[in-house]
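Note that one protein chain is taken out, while the other chains of the complex remain in position.
Chain naming follows the written order as A, B and C, and within any one chain the residues start at number 1.
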Amino acid sequence: MIRERTLNGLVLVLLLAVPLWAMFNDQPFTITLATRAVIFALAAVGLNIALGLGGLVSLGHAAFFGIGGYAMGILAHHAQTYTPVMELPFLIEGTKSMPVIWLVAMVTSGIAAFLIGILSLRTAGVYFIMITLAFGQMFYFFSISWAAYGGEDGLLIYVRNDFPGLNTLVPINFFAICFTILCLVLLLNGLLARSPFGLALNAARQAPQRVQTVGLDPQRLKLVAFVISGVITGLAGALFADLNRFVSPTMFSWQMSGEIMIFIILGGNARLCGPVVGAVVFVMLEHFLGGLSEYWHIYLGALLLLVVFFARGGLVGLIAGREVAHD
Amino acid sequence: MTEPILATHSLQKSFGALMATDDISIDLYPGEIHAVIGPNGAGKSTLIAQICGGLKPDAGRVELLGKDVTLTNTLTRAKAGIGRTFQISALAMEDTVLQNVLLGAVGDIGSPWRFLRPVLNDGSLRSKAADALKRVGLQDHAATRTSDLSHGQRRQLEVAVALTLKPKAFVMDEPMAGLGAEGSKTLTGFLDGLREEAPILLVEHDMDAVFALADRISVLVYGKIIETGTVDQIKSSKAVREAYLGGDA
Amino acid sequence: MSTILIIEQILNGLQSGIMLFLMAAGLTLIFGVMGLINLAHGSLYMIGAFAAAAVAGLTGSFVLALIAAMAAAAIAGVLVEMLVIRRLYATDHLDQVLATFALILIFSEGTRWVFGSFPLFLDIPDYLSGPVTLPGGIQYPFYRLVLICVGLLVAAGLGLLITRTRIGIQIRAGENDREMIAALGVDISKLYTLVFALGAALAGLAGALVGAIQSVQVGMGEPVLILAFVVIVIGGIGSIKGALIGALLVGLTDTLGGVFLPQLFKLFMEPSAAQSSGSALASMAIYILMGAVLIWRPTGLFGARP
Partner (left out) sequence: MKLKSLILSTALAALASGASAEGVKVGMITTLSGGGAGLGIDVRDGFMLAIGQSDRTDIEVVIEDDLRKPDVAVQLADKMIQSEKVDVMTGIIWSNLAMAVIPSATAQGKFYLSPNAGPSALAGKGCHKNYFNVAWQNDNLHEAAGAYAKGTGYKNSFILAPNYPAGQDALTGYKRMYDGELAGEIFTKLGQTDYAAEIAQIRASGADSVFFFLPGGMGISFLKQYADSGVDLPVVGPAFSFDQGILQAVGDAALGVVNTSQWNKDIDNATNAAFVETFQAEYGRLPSLYASQGFDTANLLISALEIAHPDDADAFRTALEAANFDSTRGDFEFGPNHHPIQDIYAREVIKEGDVYTNKIIGVALENHSDAYAVDCSF
């Protein structure tokens, strides 16, 4: 058994080492793959704040992932066609600047998370799972028929967006951006979990009446967690769109929501690096099993079943054991 | 004469044909321990739920510090100063004992919206929590996972959380349950001193404790208060004797 | 738009709703009794359709095909319950989601491995095909009327089973209090397997019945699964009555929304824009319905109040 903190460090070092190795060995695709894993991990870290800390099983996080993606797609699309996003009531121009796009992605997905959260939190349990799924599906079908931005075909961005001082077209540079963001968000997540807010949220998940009797509103705590969660997943969506230089309604699909959740369950629910481990392992399985057989989904399914049976608490739980209470 | 801290006036609540609380008026004055006793199913839990805001009465009022709080929810009443402990522990079982008490301390400062500074680095929250744990005698268990506590220790923890809130009135739902003779004695001693801080509405089955602590006792049977009085008055009450022993005798 | 057309569309909505009910009934029973979220329910639907197509191809008999569909789905259901699901009752919803998602992958690719990548052929038997003329001169496919009747019969049968039989009493007891029925001496694992098999057989039946007028292909189960979840959530989880009402609501909303929303939009938009935005809204309609129901009643129309 390794301590969880050591494991977390090990995971991040490995995640950084592989692309660096790939860079020196001229394996740019390995870097792309690692970037994909990092971005998925970021999306799942976002969900983990709602799911792990707040106990909010959202099967609609693709909504935020997609909103982030479309924020990037729409802004960059207008920038590359030199048309304004809108002229009335005030002029909004497109942009190719990553920081601006991230900000827009985070704000819009935050607003969406607030609205979806306020309505969804009236329900609990399976109903919550399903109402979030319903909101996700609304976005999905809307994006499919939104002809102005490509409908099902999606939006293509010819060149990756700019980041001040870096050539983002170099794979390792874009990886570095994503990896840095992931580390910052993990740091934030760690702080959040230990903060008074995290403490109260954690208690709201386990014993909502208790939280009420100390004069705190569990619903409000959960709503704020849901918004933070949506903002992070939205940011991941913007990065994912930039990785592919392409957005499409599949980012909104319920399978996407399911995958984000599976990263968490696979890695370990409520573990700081659970989503990271889950996303990395999933991307590797997808990549390597895909080469083995046309019917690789069968192997993937069997492996996931094994995880459910023999690794309660996910892979992190398997390696680091039952979560030790914070000191 | 002083005003009661907490009072109910003619509370009524029925579930279908069952009258769970029937015209209950009960009050709690500064410095006193007012015990509510009664057989199982007498309506004690329903009464507590109405006092603390979990249930809306069909008729009647709940007053806290002279203010009508009947229409407010649990949250508002907690903020207004009701410190409640639960019969079936409502604690964050996966968290440590210290974390549970810290939650009370966070509730006491009234805002959970502090996101970045670890709660353990906050000296004032920490000392408040440590203080409360010490008072109930759980200081050695601060790092224990709550689910690993014994039944009695959980009761103590419930009380500790309520302490951090510095409430105007305590409402305790069977704090002695599962404590054992020794623990029960310790807690009795502790509650005895606590009444000076804030009065206690004590719902309790442990008669030794009740007789040792209560300034007044109300007896609740089938949703009605059949008698209110001092320990001696209750001990000698015919109505109480009938209600309690009637079935057995 | 003529009255006849409106009536015909309502019939269509009823028919699609009633087929959804067959899916949703099993799902809601399984959830109600065992507290299990079974994402693989759509796979059982697919297995039913494939088994029906295979048997119909071999024997030419539609009735045999239906029986095969129910049997195959029930067997698959029992296997799944005994090998996988049984180990998950004690765990939280998350493990169930992951495990049943894994089952979807295995079933889908397994089916493709056995039957290939192309859709299979399954057709309505001659004695059920073609239109009939209803009172008022409505031409309506006979087979769809049969579907409505079969669905209603199953609904009635389920209702009787739940309210009148010993097993039904056990099922209802299981929904209310799991420990209780174990205490009453009911063999709970047998009951679970039975409920799972029943739910699976209903899904298989739906797959075969619908497969005859749609396309029997890998992946056919997932869209229906999502709809069935919408249905049981609208109706209130665990409630057969809720599943029936929910299914009809969803069927009618989906069908009528697709027809009338574009017409409605044409009143104030130019035709092709109205057609496309009307269709867009129609495709979201059932999710909007579900969201609205849950906001109004957080545990569905007939769900247990917390």
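Following the convention adopted for this analysis, contacts are C-beta pairs under 8 Å (C-beta built on N, C-alpha and C of every residue); 3 or more make two chains touch, one makes a residue touch a chain.
In this text, all values refer to a predicted model and were calculated from it rather than measured experimentally.
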**Q.** Chains shown that the absent chain touches, full complex
**A.** A, C
Q. Among the options A:G154, A:G234, A:G274 or A:G314, which residue touches the chain absent from this view?
A. A:G154
Q | From A:L75, A:I116 or A:I144, residue that would touch the chain that is not displayed | A | A:I144
Q.
Looking at the full complex, which residue from A:N48, A:T132, A:S248 or A:N269 touches the chain that isn't shown here?
A. A:S248
**Q.** Residues from chain C at the interface with the omitted partner, ascending
**A.** 1-2, 4-5, 8-9, 12-13, 15-16, 108-109, 112, 116-121, 123-124, 129-131, 139, 141, 143-144, 210, 212-220, 223, 255-256, 258-259, 262, 271-272, 275-276, 279-280, 282-283
Q. Can you name the residues of chain A that touch the chain not displayed here?
A. 25, 27-30, 32-33, 36, 141, 144-145, 147, 150-154, 156, 158, 171, 240, 244-246, 248, 250-251, 284, 288, 290-291, 294-297, 303
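The definition used in the following text is that only the chains that are shown with their structure count from here on.
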**Q.** Overall pattern in which the protein chains touch one another (line/ring/star/complete/other)
**A.** line
Q: Return the chain whose centre of C-alpha atoms lies at maximal distance from the corresponding centre of chain B.
A: C
Q.
So, comparing each chain's Cα centre against the centre of all protein Cα atoms, which one is closest?
A. A
Q.
Nearest whole angstrom, what separates the Cα centre of chain B from the Cα centre of chain C?
A. 49
(Q) Please tell me the distance, in whole Å, between the geometric centres of chain A and chain C computed from their C-alpha atoms. (A) 32
Q | Touch list for chain A against partner chain B, complex | A | 188, 191-192, 194-203, 206-207, 209-217, 221, 224, 323, 325-327
Q. Inside the complex, what are the residues of chain A that reach chain C?
A. 51, 57, 119-120, 122-124, 126-127, 129-131, 133-135, 137-138, 141-142, 144-147, 254, 258, 261-262, 264-266, 269, 295-298, 300-305, 307-309, 312
Q | Touch list for chain C against partner chain A, complex | A | 31, 37, 84, 87-88, 91, 93-95, 97-99, 101-106, 108-110, 112-113, 226, 229-230, 233, 237, 276-277, 279-280, 283-284, 287-288, 290-291, 294-295, 298-300, 303, 306
